[in-house]
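The complex appears here without one of its protein chains, the remainder shown in place.
And then chain A:
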């Protein structure tokens, strides 16, 4: 058996599945092993099948596989739900004294370990510890030192007093001893420990941590699965830096509060999932046209509508790229791993402020609930740089004011980026509006000013295209005939899949796309490949559409955006001009 173990605990929601799984995952991580966790959960609080799965290896693990080696089953349904992943030699730990588990039939070739979890827990001090008894039994099966589990129990229960910690350690020992005494199987596992230091965290936490590192001082949000953890992480931590979290009355309010805070000069963020993005869309346009830097996190889940709140999907790409009426400059970033959630959050704040543009950070449920181990240096705080863009100082405010001394927050500069003055700054008082406005921020319907402002906002994106690196993450054989492209959380699974493919002599080149807008032009890569495959967690292939679109022949374009409809004669001129002919049609 490889050193790679797939372990799970499953039962009913409310059975303490999550905390038990986390204790085990932390024990493994602290023992210097890599961990990758995943969760099966239903959208209800009590009752309903739920499971916490841990994959662990000394080498990095970056995905889940279709295999379960050790299963702690607190209910019959846990076994049924996982039958497909169980295999010959799989170990099932269960409590045969439990009425619902008495008739459990262990399939041929699998090993059933009937351990009286509840009564052993009572011996250790209370039935509540039955899951810990099971963990002790699992340590015996996996040959994982129970001392490492004890350490994790200390961390978990230390705050509740010495006695509770001791009882839990005893419960684990009783579980281990029971298996030693009653079963004489030779288990194949040997979970070695290493001296490596790892931290274990999920994507929501990594986004929150990235936000704090990047100087985010204001967060407003409305609870929604699977984005709520971002708010829960920031609450209680952001205060250390003087910042605040506001739980708003709804997403409309959340994004408007964040907009207000951003205009007051704070680095501000909100996070939600698809239904919340829908509600935020009107204000998203306001954020963009007022050129307010704002980070909006979309932790995607299955849609449409309330869809499947606890299931994975990458279905919001079109919404993030195109959502909102009118034309809205924006950036769309999509982290591809848990640690990239941190890095992309930091980057999102810098992009937002450098270009005074809203930034969508598209995470997904798989990243949000996956806990993954990393060496702490992966989150190198010294490398975090904060770039606030063109914030003017009080001394320099005159340079950005017009001849009447009025500050120009929407000045159409060459690179499209305007000066920014924070409220409170003397001489900087200005307004801005969601209506089309002039350099002073005041409403206008002047066609020339309209054109100037549209072009200015668009130019910011062009400037960013030139100044920033939008390259994909590249893996595999550069010269392979097959090109695989994906975005978001699929990266780990695809990388591991490449290993399997290699064993069968299938070599692929893999581009993982973290920047969805602006995005790298893949036309050349696509032309160079014989086969192009786009991998994404949705039904219609939203990234595939975009890639096909990008690689099409370039078309000539005629565009008008001064607020006046096309006129026939002018249009005829435009067509001739587009065809390279000199234009002079008269009506």
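Here is the rule we use: contacts are C-beta pairs under 8 Å (C-beta built on N, C-alpha and C of every residue); 3 or more make two chains touch, one makes a residue touch a chain; residues count from 1.
What we mean here is this: contacts and distances are computed from a predicted model.
Colleague: Among "Methanogenesis marker 15 protein", "Phosphonate ABC transporter, permease protein PhnE", "formylmethanofuran dehydrogenase" or "2-oxoacid:ferredoxin oxidoreductase subunit beta", go ahead and choose the protein name stored in UniProt for the chain not displayed.
Modeller: The chain we cannot see is, by its UniProt record, "2-oxoacid:ferredoxin oxidoreductase subunit beta".
Colleague: Would you indicate which residue among A:45, A:426, A:539 or A:579 is in contact with the undisplayed chain?
Modeller: A:426
Colleague: Give the residue, chosen from A:159, A:242, A:499 or A:580, that touches the chain omitted from the document.
Modeller: A:242
Colleague: Among A:118, A:442 or A:576, which one touches the chain that has been omitted from the display?
Modeller: Counting the whole complex, the residue in contact with the absent chain is A:442.
Colleague: Just one of A:200, A:439 or A:485 touches the chain that is missing; which is it?
Modeller: Checking each option in A:200, A:439 or A:485, the one touching the absent chain turns out to be A:200.
Colleague: Given the full complex, what residues of chain A touch the hidden partner chain?
Modeller: Per the touch rule, chain A residues meeting the hidden chain are 29-30, 197-201, 205, 209, 212-215, 217-218, 220, 237, 239, 241-244, 246, 248-250, 252-254, 256-268, 282-283, 285-286, 290, 376, 379, 381-382, 384-386, 388, 404, 422-435, 442-443.
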